[in-house]
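One protein chain omitted, others in place.
Per-chain residue numbering starts at 1, and chain names A, B and C are given in the order in which the chains are listed.
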Amino acid sequence: MDDIPGKITGNDCVTGAYRRLTVGLTRPLGRVSPGQFVMVKVPDRDIFLRRPFSIYDSRGRALTIMYRVVGRGTDALSAAVRGTPLMVLGPLGRGFTPGKGNTPIVVAGGIGYAGVRMLLKRLGDRATLFFGVTGKDELRLADDLKDTRVLASTMDGSSGFAGDVVSLLGRYLDDYRGKRPEVFACGPSGMVKSLKALLEPGRIPCQVSVEERMACGMGLCFGCVVATRDEANPYKRVCKEGPVFSLWDLSL
Amino acid sequence: MDDIPGKITGNDCVTGAYRRLTVGLTRPLGRVSPGQFVMVKVPDRDIFLRRPFSIYDSRGRALTIMYRVVGRGTDALSAAVRGTPLMVLGPLGRGFTPGKGNTPIVVAGGIGYAGVRMLLKRLGDRATLFFGVTGKDELRLADDLKDTRVLASTMDGSSGFAGDVVSLLGRYLDDYRGKRPEVFACGPSGMVKSLKALLEPGRIPCQVSVEERMACGMGLCFGCVVATRDEANPYKRVCKEGPVFSLWDLSL
Amino acid sequence: MGSLAVNLFGKKLKNPVMNASGTLGYGVEVEPLWAVETMGAYVTKGLSAAPHHGNPTPRVWEERCGMLNSIGLQNVGVHRFFSHYFPFFVERRCPVIVNFFGFSEEEYLSCARSIEPHDLVVALEMNLSCPNIKKGGIGFGKEASTVHAIVRSVREVTKIPLIAKLTPEVKNIVEIARAAYEGGADGLTLINTMPAAVVDVKERRVSLKGGFSGPLLKPVALRAVHECSQAVPIPIIGVGGTATFVDPFAMPKIIAELGSWLDASGLADISAIVGAAHG
Partner (left out) sequence: MGSLAVNLFGKKLKNPVMNASGTLGYGVEVEPLWAVETMGAYVTKGLSAAPHHGNPTPRVWEERCGMLNSIGLQNVGVHRFFSHYFPFFVERRCPVIVNFFGFSEEEYLSCARSIEPHDLVVALEMNLSCPNIKKGGIGFGKEASTVHAIVRSVREVTKIPLIAKLTPEVKNIVEIARAAYEGGADGLTLINTMPAAVVDVKERRVSLKGGFSGPLLKPVALRAVHECSQAVPIPIIGVGGTATFVDPFAMPKIIAELGSWLDASGLADISAIVGAAHG
């Protein structure tokens, strides 16, 4: 973990409110495990706290994140031009830990793709991505995937399966019987809840990346907790003990 | 009075910590009387309140101020580059009102020159400027005066009279006997106090431009007052009833 | 076009936006820039029975997130306000809320007593942040019992609706709000400045002690408004965070934006959102 000055080398629209930001850091981030994140100091003085973003890609001193403009911070970030200096703290948190010999199933909803993208790259052709989006334009987010089989669902039915991504996964789940399936998921809380309902009967191993509002991103403030089934100590820090948790440990 | 958006067209060092800022306004400031000032929104989000500066020059939509870097606001202003947008509120306050038929004597100390510069331009060759500075480099501030006789004093003796400007004026005061002298002054409070001591015996008419910390610059907050001899209502607003007062009304 | 008009103490204001007391001089000063009657009401700077000279300078200081002031309640006195400045508001048909104060109960009473009911005088706003010189300088607004007593006394000497303006420097603002309400206040203004100080490290001294106002106050005021509005059934005027000195057009801009917001939200009437954030 390090706090590294960098400069924006690119900040482009992918589609709609989704953007890809590349940063040239003055030092490499170091070893990143898929699912880890960075805290970015948005280059705007009115944005006080840093914002967490999954590490989309990290090679040497080149860092990429993909983000969706949803509020003040991401809006300000979207206005930053090439050459703007900014600070990046990371890599942070605990990422995904795929079990050896398992068959990986990756489930992403919308911008949740940013959280599993490094994992998909590492898993290569071993993984299948179940990718749920609102409409077909959003499928462009995953255009950079080459080796991975992608099964898409759109809420508006404009491409692939019409409906939510968990229902789509439901149709394929039987195919994984006996193959030691292991699910890796990142997406909105509704998606995670349906996923839980789907996987509950078979208690299929599942790791999910969770989001919460953060202040520090490094375990200092206890601001970003998620409720778990650990009765003695239910609230775990998403930034420190997470963001990836076993679905079965969470209290949803 | 108007609040006018503008863009910096120049921001250059004159000498030492003194700078000249030119602004291209989107609308003209309108009729300015010498001694009036503007409130400038320093283009830096960390500078909350506007800062008052005398109108050094105003022609159509071109505004010039001269300033000395003394603290946070002027420091931030000095860092602003050409093209930076900023807001200018003005013209504000009451300026100098030279009496007809009087012989004008103008006294300025250091950056106080900025406060009398428009007056000098209006008075042309009728006025004499007594200009007190620390060392001869500072005399460059008045380089743009053409028609005016300038008598300089430097504290370090590097040019002109060695000593303070009021002592210099003292040596010339007798020359004005019978010529209905009228003094116009702008400078540090020490200068104003000595001036009062000098002019007291003859009660020579004297208008001084006073400085005080300001929040609004337009009479709203009563933050910028100066104590006067008006017993019923001693504190007058520098930004509204001033910045120019009769020396004999002030309670120094 | 939705309506911004609100009813306050039986008077119709064209919108619910007013300046904070003491931040818009005597009202005439903004005349060159915008018409004071653009606002729902003009709030006077603090007035007292006798004129006050106020404090020596420095009186204002810039701080990150806001400014400190220590004006010391300079004002021309309530009589001169009505003889000299009030006609300006009458001419413009601009409703006025009269902010007033005293350094003793008698001063509050004599000031309130001297104000005649008038079609355009919407209310009297009691500034309760003043030190009580008789009680060793402890603020009037600090204790529920003191607030109750002084509001009740003032209530008895005037027929004009009475607003109590509270200081945040109390142990529990809800308790104070209740005391003001029970003492007879018809409304509350929340909140006044926060006591603070700036230190000059180089000079090693306190540059200014005074009331802190500006953007930093907004969340503090919002909490006070939220909690007090659930405790008392009277109108509350929220104050804090408007930077009129930074942008002299802040007031007219807020009013215009509020109008646009109302329309964008599809609301017919601004009153529809009163209390919307409760619960």
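Criterion: a contact is a pair of C-beta atoms (placed from the backbone, for glycine too) under 8 Å apart; a residue touches a chain by one contact, two chains touch by 3 or more.
Remember, it's a predicted structure, so these values are computed and weren't measured experimentally.
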item	value
Touch partners, limited to displayed chains, of the chain removed from view	A, C
Of C:93, C:159 or C:204, the one touching the omitted chain in the full complex	C:204
Of C:37, C:105, C:143 or C:182, the one touching the omitted chain in the full complex	C:143
Contact with the hidden chain (one of A:14, A:47, A:145 or A:252)	A:47
Residues of chain A (touch criterion as defined above) contacting the omitted chain	1-3, 41, 46-50, 72-73, 87, 89, 212-216, 218-227, 232-235, 240
Residues from chain C at the interface with the omitted partner, ascending	63-66, 68, 138-139, 142-143, 169-172, 194-199, 204-206, 209, 212, 215-216, 218-220, 222-223, 226, 273, 276-277, 279
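Criterion: only the chains that are shown with their structure count from here on.
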item	value
Central chain of the complex, centres being mean CA coordinates	C
Distance between the centres, which are taken as Cα means, of chain C and chain B, whole angstrom	36
Whole-Å gap separating chain A and chain B, where each centre is the average of the chain's CA atoms	60
Multi-partner residues of chain A (at least 2 other chains)	none
Multi-chain contact residues (two or more partners), chain C	none
